[in-house]
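As you look at this complex, bear in mind that one protein chain is not there, while each of the others sits in place.
As written, the chains take the letters A and B, and residue 1 is the first residue of each chain.
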Amino acid sequence: MEATAHIDFIAAAYAAAVIVVGVLVAWVTLDYRAQRRTLADLESQGFARRPSLRGDGAIGAATGTSKQPAKEQA
Amino acid sequence: MPLIDLANPSRFLKLADSTIPWLSGLTVLAFAFGIEQAMLAPEDYQQGATVKIMFLHVPSAWLGMLAWGVMTVAALGTLVWRHPLADVTAKAAAPIGAAFTLLCLITGSLWGRPEWGTYWVWDARLTSELILFLLYLAVIALWHTVDDPSRAARAAAILTLVGAIDLPIVKFSVDWWNTLHQGSSVFRIGGSTIDPSILTPLLTMAGAFTLLFVTLLVAAMRNEILRRRVRTLHLLQASAVS
Partner (left out) sequence: MRPLAAILVRDMRIAVRVGGGALMGVLFFLVVVALTPFAVGPDLALLKRIGPAILWLAALLASLLALDRLFASDHEDGSLDLILTGHAPLELVVAMKGLAHWLTTGLPLVIVAPLIGLFLNIDAPAEGALVLTLLVGTPALTFIGLIGAAISVTLRRGGLLLAIIVLPLTVPVLIFGVAAANAAITGPVPFGTPFTILCALTLMSVVVGPFAAAAALRQEIE
């Protein structure tokens, strides 16, 4: 009866939820992997984060403000 | 120099790495429990089985608003304390909030089709939800237009705060606009009071959605912190080459 008449809408709603949540989860995981990979690549090329903190003039020049490096390093 | 600002994101990364598996597990459990309860819930005497859409619709509406609340608090953190973690929180929350608002709109129109006979009406609730969605898109567009992350954070923070002032006004004016044009009796959602047999699964699902939101937020914040590190290293690389 009525339940069967509207079952497709219920299914569609749950499917939409699965898709939206799935896209979010995929975005978060794929993004995480991509960032980790790039980070590893850069670090293997010798661009370590910590040592460069001392002489950060280069980053300051690149971003254009003096306050930047402290936050960027975060 | 506030050393704590340097330390906090790193500490957050560690915290995120250790809590994300737990949060994910809890979310899955909560959803298993919530969906089971939702399936067992009795049918509404008026609406039949379509009331089951409510278990998705109402929690996603609530999260769409919660995300803006998180962004508002983060905006204060950005503007008042200049805390980098606040920038990260605000940026990570925006797409998640937009997604839940979209889900709310989709499930709402799928619920509306059998109940009201149309996918969309310019009803007060629907309209203010749509505007919330548009504002999320505006904030995301702003994040993607400004290249410098901390400058983007401050611009987005101001837009978020203005939006937080404007959203209640939009809500209230849209309610008003609706009553001007059509009687409020036609599109009343849910009927009278909610029975416990419906309320319990609804609250369980709301809890599950909130856990999902927290998990996604923490994970997206972790990504954002990593993205900023990548950006710094890229700048370093560029300056080393030149």
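Definition applied: contacts are C-beta pairs under 8 Å (C-beta built on N, C-alpha and C of every residue); 3 or more make two chains touch, one makes a residue touch a chain.
Everything numeric in this text was worked out from a predicted model, so none of it was measured.
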(request) Give me the visible chains that the unshown chain touches, in label order. (result) B
(message) Given that one chain is not shown, which residue among B:76, B:138 or B:203 touches it?
(response) B:138
(request) Could you tell me which of B:26, B:79 or B:214 touches the chain that is not displayed? (result) B:79
(message) Using the document's definition of touch, tell me which of B:13, B:28, B:121 or B:155 contacts the absent chain.
(response) B:155
(request) Identify the residues of chain B touching the omitted chain, counting contacts across the whole complex. (result) 79, 131, 134-135, 137-138, 141-142, 145-146, 151, 154-155, 157-159, 161-163, 165-166, 169-170, 172-174, 176-177, 180
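Quick note on the criterion: only the chains that are shown with their structure count from here on.
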(request) Let me have the rounded angstrom distance from the C-alpha centre of chain A over to the C-alpha centre of chain B, please. (result) 17
(message) Please output the residues of chain A touching chain B within their complex, sorted ascending.
(response) 1-3, 5-7, 9-10, 12-14, 16-17, 20-21, 23-25, 27-29, 31-32, 35-36, 38-39, 42-43, 45, 47, 49, 52, 58-59, 61-64, 67-74
(request) Using the touch rule from the top, collect the residues of chain B that touch chain A in their complex. (result) 1-2, 5-6, 8-10, 43, 48-50, 52-53, 56-57, 60, 84-85, 87, 95-96, 99-100, 102-103, 106-107, 110-111, 113-114, 148-150, 212, 216, 219-220, 222-223, 225-240
